[in-house]
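Data block below; observations after.
Here the complex is missing one protein chain, while the rest keep their positions.
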Amino acid sequence: MAEVVRVVAADDPVRPLFSPTGELTPEARSRLGLDAAALRDLYRNMVLIRRADQEALNLQRQGELGLWGQYLGQEAIHVGAITALRTEDWVFPSYREFGMAMVRGVDPADMLTLFRGLSHGPWDPNKYHFAPLAIPVATQVPHAVGFAMGCRLRHSDEVVLSTFGDGATSEGDWHEAMNFAGVFKSPVVFLCQNNHWAISVPLSKQTAGSIVDRAKGYGFPGIRIDGNDVLGVYAAVRAAATRARQGEGPYLIEAVTYRMGAHTSSDDPTRYRLDSDLEPWGLRDPITRYQVWLKAQGVIDDGLIAAMAAEAESAAQAMRARLTALPAPPPGEAIFGRVYANPPASFVQEREEFEASLEDS
Amino acid sequence: MAEVVRVVAADDPVRPLFSPTGELTPEARSRLGLDAAALRDLYRNMVLIRRADQEALNLQRQGELGLWGQYLGQEAIHVGAITALRTEDWVFPSYREFGMAMVRGVDPADMLTLFRGLSHGPWDPNKYHFAPLAIPVATQVPHAVGFAMGCRLRHSDEVVLSTFGDGATSEGDWHEAMNFAGVFKSPVVFLCQNNHWAISVPLSKQTAGSIVDRAKGYGFPGIRIDGNDVLGVYAAVRAAATRARQGEGPYLIEAVTYRMGAHTSSDDPTRYRLDSDLEPWGLRDPITRYQVWLKAQGVIDDGLIAAMAAEAESAAQAMRARLTALPAPPPGEAIFGRVYANPPASFVQEREEFEASLEDS
Amino acid sequence: MTEAVTMAKAINLSLRDALTRDENVLIFGEDVGALGGVFRITDGLQKAFGEERVFDTPLAESAIIGIAVGLALRGFRPVPEIQFDGFIYPAFEQIVSHVAKYRNRSGISLPITIRVPFGGNIGAVEHHSESPEAYFAHTAGLKVVTPATPADAYALLQTAIDDPDPVVFFEPKARYYLKEEIDPAARVPIGKARVAHEGSGVSVIAYGPTVSIALQAAKTASQEQISLEVIDLRSLSPLDMDTVMASVRKTHRAVVVHEAPVFCGFGAEVAARISHDAFDLLEAPVGRVGGLNVPYPPARYEKLYLPDVDRILQAADAALAYG
Partner (left out) sequence: MTEAVTMAKAINLSLRDALTRDENVLIFGEDVGALGGVFRITDGLQKAFGEERVFDTPLAESAIIGIAVGLALRGFRPVPEIQFDGFIYPAFEQIVSHVAKYRNRSGISLPITIRVPFGGNIGAVEHHSESPEAYFAHTAGLKVVTPATPADAYALLQTAIDDPDPVVFFEPKARYYLKEEIDPAARVPIGKARVAHEGSGVSVIAYGPTVSIALQAAKTASQEQISLEVIDLRSLSPLDMDTVMASVRKTHRAVVVHEAPVFCGFGAEVAARISHDAFDLLEAPVGRVGGLNVPYPPARYEKLYLPDVDRILQAADAALAYG
């Protein structure tokens, strides 16, 4: 990490918040400006999204979802990053950012219709300032940069969060987008969720370099931080976003975490990693760690913890109930309804014929 | 440049040869191990390829070539790099490396048939260990890396030279290839010919970072050197190739030079740069500078210089004469001959019909 | 009506007018700024509209299209340029997986117009003469158009830029120097072919660069008392089968012409459709005239590779002589 210190621009507001190994310094922690309610909310959101994650996995196992990609272990990143933004700041996620969307207020049952095969994009991105999930790895990064370029052209002070995995950094699109962001000094915070795995490929086979070191080659700073510390993630994204908002351009945050679950419900990680690989990371669980700290600060107690767990439980049940009750949109609408804003006549005709054929059968 | 020193691995054999600003140190220069004949050959080759470049431009202006892309000002890179390699080391060029191919022994008249519209690849890459020109920018870089991976798998000690422009570094393929090279520790020397322009786009609009700084992010060292010093280029490529040959993996050399001509004969640089921009670079002309140094060393004199100029002149005339006399290959062969090794019956039939139709008309 | 202008100039004027009319229009790509593009299509636009509206990008086609997606989401109307047909492939993922599908996934329209000079016959080196239109026509969610004349180039580009859906706008670069009067008030709807030349014997269906060849063929044929009707498709996706069928109903014979290799080319769709829809009308099989089924050859050979007047006439003769 010593390297990172040196590559940083003098005006870097993020670096001073962290130790050379990426931990939020005690001083910075005490100066975050979050009151007790805000500190509790971070905890509460982590608990809520973890329980939703678990419920989604259950739903998948019970055949209610076609697929599920857990974010178990990455909750500090999901909650810390979104909390650090303003609601008008857009987020461009990959496919594992369900928790981020929840924090943004997207209804989780609606969201799950994607994994239930009912919709490719069940929320209105313009409403939540949360772009659709992007399944082809890294391809959303240029969208984030383009959006951020647009914010700058509009002279607005919105910033954009572009989040992606460690594996995504190998794709050409990732590189092209990073370079554009540097050239156009776009207000974008790049947040790499380095969870050590791209399906079965470990970070060591993904790159011989390091992700954070790449920022300099694009002309902006970067930092590697502890991705299992919700306050650290909050602080880093907050500071990087403020910097971007002030016209200082992009920033790369490599948040180091670990994928505690399988890649998705289709994956069998026993084929490529040992249970024991997870142990050290279990000890760094973002919720447990934060709970300990909050308790020590006297910000929560067992009663509150139990209440939040109960709230998460009933939210999960509500999500399940709503999801399984949600009707499937009519086929004509689901298949044809959103393809074109200005549909060609032949397309309209094809839809009509399709709908007529459904009535026939 | 001070940064570069720090990012370098301890075993870096290239760095000690250069000053922090990328100049070959006097000590290194004196220890290159090149005898007078070899030193003269570097000069001779630069003169030969410059004259050929000029002749190709003349040919284009006279309508004998469809297009020409000058490498005026980049001769030190062309000659220094190729001279530093063994003949069994493959070179993967872009489209401006005519001079490199000449040094490798490819017949220049044959080569020009490409720009005369007679062939997409007029030499046998297996004979010269010189890959076909690659016109889509940066797309040849993964080929070089794959080839180098293959050398390693064969346990041979060949290395590969991958050369590209400053503009090429913005393409996704460039990034993906660099990263693969790091992961597979491939014996490849990446040589960026940073001539400050990608057609009309100056380096400052190509990236906000620096090219050499990118190496670290891929896990190998890099250095920025003076690309107008033939001995410096020779020394850097030589040392990087030796390192790669010994199994130490890739190396990135950013050779800083300047495109003294137009992008190609189709280009009009007066639309985007001033003549005065060229002036400082005219003073750093690679041939003139080297000539001064050689004279000071007593390695050449005016007689030799004149003799080499005369040799270049007659070689250029021979190139012109041979080119304009070269017959066009028969259409059937030129169009169909090399598409498939194992052509489908329908393809053979299409060719026969085509050839029959030519006879008819 | 203005004075006669080249197609290159017509496109330049169309971009200029779009930039003037709609402040959300942005033009960007490689060398479109100070240089004005390698074909000078964007000549003077940066000067007139500033570096925020018309700007050079780094050399990266995938990002050029990728940022267009982001800019469109932010409310802009991006008109990115891909420098040559052969350099659109690095952007294929962004076009096929995002530009074409983003609305279907999000409900948000992406009013992106991707300009691409395409086609051969310019004596260029490899990768500068490709005709990749079939790849995009096969991609649901895109609209694909190509003008054959300066007037259509002006008008169709206006429509494309105004359209709320993404359009791939192929410019027949070998025809950039055709001259014609243009009418800045005229509009050409997407999805509407035009009868470029009336005739009664054989319908010759062409688009982009092959329209002028088909017209020459019609002229030559008329000297032999053969009447060709030339249809200029203008829009490949959607395809205007009404206009095509109206012609075939008259002629009972059809030949499709394009520069791309015939195999699985756009002509296959046209031929399959005519063969199907006009099954009882056709008096001869639908002919296809196109590029040979090989990679685009070296320039010296391109005239042998490309469809020409002779090959069109041969196909028309075969259709007339059939049976």
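Here the chain labels run A, B and C in written order, and each chain numbers its own residues starting at 1.
In this section, contacts are C-beta pairs under 8 Å (C-beta built on N, C-alpha and C of every residue); 3 or more make two chains touch, one makes a residue touch a chain.
The structure presented is a predicted model; accordingly, all values stated were derived computationally and were not measured.
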Task: Visible contact partners (per top-of-document touch definition) of the missing chain - done: A, B, C
TODO: Consider the whole complex, including the chain that is not shown, and state which of A:S200, A:Q246 or A:T324 touches that chain.
DONE: A:S200
Open item on the list: Touching the absent chain: which residues on subunit A qualify?
Closed with: 66-67, 95, 114-120, 135-139, 167-168, 170-173, 198-201, 205-207, 266-268, 271-272, 328, 331, 334-336, 339, 347, 350, 354, 358, 361
Task: Positions on subunit C contacted by the hidden chain, ascending - done: 62, 86, 89-90, 92-93, 96-97, 100-101, 104-105, 126-127, 134-135, 137-138, 140-141, 237, 239, 260-261, 263-269, 271-272, 275-277, 279, 282, 284-288, 292-295, 322
Task: Touching residues (missing chain, whole complex) on subunit B - done: 90, 92, 120-121, 124-126, 131-132, 136, 139, 141-151, 153-154, 172-173, 176-177, 179-180, 183, 338-342, 344-347
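We adopt the following convention: only the chains that are shown with their structure count from here on.
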Open item on the list: Based only on mean CA positions, could you tell me how far subunit A sits from subunit B in angstrom?
Closed with: 43
Task: CA centroid of subunit A to CA centroid of subunit C, Å - done: 40
TODO: Go ahead and note the Å separation of the Cα centroids belonging to subunit B and subunit C.
DONE: 36
Task: Contacts with two or more other chains, residues of subunit C listed in rising order - done: 58, 60, 62-63, 90
Open item on the list: Give me the residue numbers in subunit A that touch at least two other chains, ranges are fine.
Closed with: 172-173, 176, 179, 183
